[in-house]
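Can you read through this structure? Questions will come right after.
The complex is shown incomplete by one protein chain, all other protein chains being positioned as in the whole.
Naming follows writing order (A, B, C and D), and every chain is counted from residue 1.
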Amino acid sequence: MAHSDDSPAVQITSLNKWYGAFHVLQEVNLTIPSGSRVVICGPSGSGKSTLIRCLNGLEAYQQGTVTLGTVPLGDNARETALARRQTGMVFQSFNLFPHLTVLSNCTLALRRVLSMPRKEAESLARHFLEKVRIPEQADKYPAQLSGGQQQRVAIARALCMNPRLMLFDEPTSALDPEMVKEVLDVMTGLAHEGMTMICVTHEMGFAREVADQVVFMDQGSIVEQASPMTFFTTPSHPRAQSFLNTLLH
Amino acid sequence: MAHSDDSPAVQITSLNKWYGAFHVLQEVNLTIPSGSRVVICGPSGSGKSTLIRCLNGLEAYQQGTVTLGTVPLGDNARETALARRQTGMVFQSFNLFPHLTVLSNCTLALRRVLSMPRKEAESLARHFLEKVRIPEQADKYPAQLSGGQQQRVAIARALCMNPRLMLFDEPTSALDPEMVKEVLDVMTGLAHEGMTMICVTHEMGFAREVADQVVFMDQGSIVEQASPMTFFTTPSHPRAQSFLNTLLH
Amino acid sequence: MTILEIWLGILQGFRVTALVTLYGLVFAIPFGLIFGVAQYLTTGPARFVVTSIIEFWRSSAVIILLFVFYYALPLAGLALSAMTVSAMVLGLNIGGYASQAVRAGLQALDRGQKEAGHALGLSRSTILLRIELPQALVAMSPTFINQLIQLVKATSLVSLVTLTDMTFRAKEISQIEYDPVPIYSSLLLAYFIVCYPVALFGRWVERRINPAREARCAV
Amino acid sequence: ETTKERILREGKIVIGIHNRTPWGFRDEATGEAKGWHPDLLRAAFAELGVKEIDIRVTEFGALIPGLLAGRFDAVASGLSITPERCRQVAFGAPDLKVHDAAIVLTGNPKQIHGFDDIVSKKIIMGAGRGSVSVRNATIAGVPESNMLLFPDIEANISALRSGRIDVTVLSSPTVIGLLASGKLKGLESATPFVTTDEQATYAAVAFRSEDQDLRALWDERLLALTKDGTVTKVMARYGFGETEVVPDTVTVEKLCGTAGAGK
Partner (left out) sequence: MQFDVAFALSTVPTILGAIGMTLLVAAVSCVGASAVGFGLEVVRRSGGLGGLFVRFLIDFIRATPVLVWLYCLYFILPFYGIRLGALATGIIGLSLYYSGYLAEVFKAGIDAIPNGQGEAARALGLGRIDMTIFVIAPQMLRNIAAPMGNYFVSILKATPYLAVLAVPEMLGRAFDIASETYRYAEPLTVAGLIFLGLALLISLAIKRLEVRLMGPTTR
């Protein structure tokens, strides 16, 4: 599944974004090599969601460049569409389509965007449902599943589009403690297969186990970027230190 | 603030409850001495919320007795009202009244239930707002507060009624990680003052630090009841062992 | 007749239009509140009775109700004035719609609100009056304003029971002038002038209640 | 106390009208009742001390129900006598003969001079819903598909103006009143518009069946007014002439048929 080539998966240069007068992203620079796993953490409102939403065109930004692989994102509609197709996104609140079955949730984009024939789309979808370990739920509706199962459907749905990069925005924070583990297990599996992924999460166990890099944001800036080892043992920024304190009380 | 007398704060005997054919609470027996702190944990759907909701009359039950102090709960409306007045409850989703200011949230029951004059009610409310460390928010509306602040208002609101017993149903699970700490700090303060409390939570740090007893529920029954020390180090029931595993991965 | 005279002529009916609307509200507001709350609180046979009364007023054709109450009830010994009949029939018809908004507003409230009230030891009536109704009524206020507009427009039927409202004045004038263009254009404008400010007020209330809505929607 | 006694005691009678020239309408300037029947009523009752004529304006269809419901004491709005209506109300003596008349565009471009023309030239005709003209047209052979039935006269006139119909057939007093008002620019009455005596109807004031004493009083006064020439004066006021005079042989009893008058 991994797409390795020489250019970094993501290259963010001098990214700035404002909501009105509010400077939500300030001079963000970040390079994410293909196949690496980055965990973004930081206090609430620090701009984590905004940053990863900029990576697949869900948010527009005012300054800076974002390059996915070799494609620079533009205001250009075709390029944005392409970037989205190459980027899978998993939301905190799952955002499954409630009126479609699990299988249809997975095949919708395959059929409408890639114009894949029905048979082929379904067999691909079933393949990924198996990967997230819920092949038997294919014909149910989202409301009939537990939260953990729903989030795994969301992951399968994103994987179906064969993305070069997976974005996760607090994928486990809406889940019951036991279900968190189901979902983290699936994500760990993906990480071990070499999928490039960027994950906003406060699950520090996950960060420790799978991340190559931990990025710490505060008030719209990246204030610390380090290997998990360094970050957890010797965080250099005082804000990161106090944050880790509250997390690991 | 603590009410210590000789009878236990709560005495639950052979409690059974059904939702239709579904046996949600099965022969629950539990004695909670005055001034003790009990943490209830267990997998989702095991009946934790249902149990503590039975303690203040939010749920009716079919068999068994619940005695609060010396008052046995009945189907009787007066007794239910009395039980509610003696029991404070804090919900996962805060349930503040959005159309009232923080101060009015706290004084409403004082004035309507205890017929306290306005002045007196407000000074009492301000006292408890100070205790939860947000006296300056008294005139705001709930929507203008962060989640952690909202939950602290909910705690102050419950404390105003001078309850013998405080019930908490996952009070921190809807909060951001940093806000969790604010709320747990307030709760720990209450515990150290000797307030009798029953708390459904998966915050094992909190359980370790303040609980006298940990109650583990599964499928409607209490399957393990032990001191935190014993529970965390040598859980006897296999279900509790696997549950602790997923929590502390 | 000049346009101005037509205008003034139509305006002579404004008093009746306004009075029927106001008296109609005297029926509509209590009916909507009481029956909306009753439908929310009751179950079983009681709820069936409440629902039937609401549906009778809401689903029947207003013209027929006006006719029956004004021209048939006196034969049974009950002679209400034209104004009373109009206000009652139109008011209860709109009240029937309003009761549905009240009920829906109450049902849409988060269950936790009621539970928090119970947990504080508040009585059911205090919970209803202090917690549920204030929130439900505020949330539904744009709907109520729309229903007020419906009431104003429905007063155009009261000529059936001998009241001279704006629409009837327009008809009277057209029976003399036989010149529909200025008369009906003026009538259209007359209703617009009365109702449009109310509609704008409704929009304003809607925005105040849910300022985030426009920004939040999916498309 | 009967209705008659009450009227004489209070010096006030309440009449129902449907606001139609020349039958019974509210005068825009004074707000008082005017028209054929209100004028007659005023003249008839004035000498008895009944000075006040209170009006209730309503839809045509609500006139008889309103009378029956006690909302007014008499219908004074050009109601024609028909056997069906006789079963519901007590008519006074017929006071005006009514034919069908027609209004067309100026110059009568389609040369319409009777129901026969309407049938043979397949003309789209307008009329008042439920009016006697509709019945006459149907009997004369005008197919239903060629008739548009409007709820009121303005709609007929508007339809004629906007070209939706070629002719509207209304009662002759209505047409006379309309043309006299001078508001029908671009329209004129179709002259002649041939009708037969069988198609004629007769207008009268209607009372409740139980108010026979009131009706008798009215009949008595109407006779007196005919004798002293008041009726002729009022007819002239609205442009009615010889053709509108009721022949002596026509009585309520005959018009009501076997059912009998106002029983």
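One rule holds in what follows: a contact is a pair of C-beta atoms (placed from the backbone, for glycine too) under 8 Å apart; a residue touches a chain by one contact, two chains touch by 3 or more.
Note that this is a predicted model, so its numbers are computed, not measured.
Looking at the complex as a whole, the chain kept out of the display touches A, C, D. Screening A:85, A:127 or A:239 against the full complex identifies A:85 as the residue touching the chain left out. Interface note for the absent chain: among C:12, C:42 or C:60, the touching residue is C:60.
Think of the hidden chain as still there; on chain A it touches residues 56-58, 81, 84-85, 87-89, 91, 93-99, 108-109, 112-113, 140-144, 157-158, 161.
Contact residues of chain D toward the unshown chain are 60-61, 64-65, 68-69, 84-85, 87-88, 126, 129-130, 148-151, 155, 158-159, 161-164.
Residues of chain C that touch the chain left out of view are 59-61, 63-64, 67-68, 71-72, 75, 146, 149, 153, 156, 167, 180-181, 184-185, 187-188, 191-192, 194-196, 198-200, 203, 213, 216-219.
Methods note: only the chains that are shown with their structure count from here on.
For the pair chain A and chain B, the CA-based superposition corresponds to a rotation of 180 degrees in steps of 5. Relative to chain C, the chain whose mean Cα position lies farthest away is A. Averaged Cα coordinates give chain B a centre that lies 83 Å from the centre of chain D. The mean-CA centres of chain C and chain D are about 38 angstrom from one another, to the nearest whole unit.
The set of chain D residues touching two or more other chains is empty. The touch graph of the protein chains shown is a line.
Contact annotation for chain pairs lists A-B, B-C, C-D, with touch applied as defined. Across the interface of their complex, chain A is touched by residues 43-44, 146, 176-181, 184, 202, 205, 243, 246-247, 249 of chain B.
Interface of chain D with chain C (complex): residues 16, 19-21, 25-26, 28, 56-59, 62, 65-66, 68-71, 152-154, 157-158, 161, 178, 181, 183-184. For chain C in complex with chain B, the residues that touch the partner chain are 110, 112-113, 115-116, 118-123, 126, 130-131, 134-135, 138.
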